[in-house]
Structures are given as C-alpha cells and as structure tokens.
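All protein chains but one are shown at their positions in the complex.
Entry: subunit A
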Amino acid sequence: MIVRAFFLGQSVAELATLLNVPPDIIRARMYYGLRALHLALQQTPS
C-alpha cells in the first residue's frame, strides 16, 4: 500500500478501485502500515 501510494503516486480513490476495497480501508492500511514502519525505524539502532 505504501509502495503503491508513495512510489507509484496512486491515490486513495485509485487504490480503492484497483483493489476493490472501500477508501476507508485503504486509508486504514496506510495508517497502520506507516505506523509499523515508524515503529520499526525507531527500534532500529542508529
């Protein structure tokens, strides 16, 4: 989701259509994905 949004510049609406899931779910996946990334980077030394 993050790769698609950030690197391919796909919007919430496009992803919702492409993956056939409601926009709310797309936003939620981004929400949890970015938080997981944030956490992993904080736990990484240096």
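Keep in mind that, in the parts below, contacts are C-beta pairs under 8 Å (C-beta built on N, C-alpha and C of every residue); 3 or more make two chains touch, one makes a residue touch a chain; residues count from 1.
Everything that follows uses one rule, which is that contacts and distances are computed from a predicted model.
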Completion exercise
Among "ABC transporter permease subunit", "Sarcosine oxidase subunit beta", "Thiolase family protein" or "Transmembrane anti-sigma factor", the omitted chain is listed in UniProt as "Transmembrane anti-sigma factor"
Handout entry: Positions on subunit A contacted by the hidden chain, ascending
Key = 1-13, 15, 24, 26-38, 40-41, 43-46
